[in-house]
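Before anything else, here's the structure in question.
All protein chains but one are shown in place.
What follows is chain A.
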Amino acid sequence: MVEIVAKSAVDGLVPLEIGAQKLTEAKLGPLTSLMAYNGAEAGLAKALETAHGMALPGPNRATGKDGARAIWFGRGQVVLAGPEPVADLAEYAAVVDQSDAWACVELSGPKAEAVLARLVPLDLRAAHFKRGHTARTQIQHVNASVTRIGADRFLLMVFRSMAATLVHDLSQAMTTVAARG
């Protein structure tokens, strides 16, 4: 009988510590995409708030905190990270398990912004991109979700198949930032 072992997308690739920056796996728990049906957004917002205590985030925003987040994830799409979704949500939205589809890492450190500045075509400085802000964009050439989760912490998500590319690109940027002292 074949033994199947659960393996995270970034298993063996992280943690990394280069200079003052750290790259670790973001263990988010279950990931569920929520796509409201036409006209059902208000119902979904209420159900999400009642069941999981989080507001439904609008474009470019994330709500919740470590352990339970709702992250805007594209047009008409939010990803619930952490809680198992209550059944009620399915009344208002297409609810799809995404848990194993994404590689999720956390980049932290005083120069995390400088690392991302080398890879992301967005102004991620705190004055523009505050805690609770999120964006669908690219990290180098990889489509990604970027969320600020702290003063010097970012949550980065890419398709699982891009995990090694993501870690490679980040480690190179971390190395060059560290070399500048």
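Here is the rule we go by: a contact is a pair of C-beta atoms (placed from the backbone, for glycine too) under 8 Å apart; a residue touches a chain by one contact, two chains touch by 3 or more; residues count from 1.
We adopt the following convention: contacts and distances are computed from a predicted model.
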{"item": "Identity of the absent chain, which is to be given by its UniProt protein name, from \"Alpha-ketoacid dehydrogenase subunit beta\", \"Cytochrome B\", \"Sarcosine oxidase subunit delta\" or \"Sugar ABC transporter permease\"", "value": "\"Sarcosine oxidase subunit delta\""}
{"item": "Touching residue (missing chain; options A:P15, A:G74 or A:P110)", "value": "A:G74"}
{"item": "Residue touching the undisplayed chain, where the options are A:A9, A:L89, A:C104 or A:A135", "value": "A:A135"}
{"item": "Chain A residues that touch the omitted chain in the full complex", "value": "59-60, 74-75, 77, 121-122, 135-138, 143"}
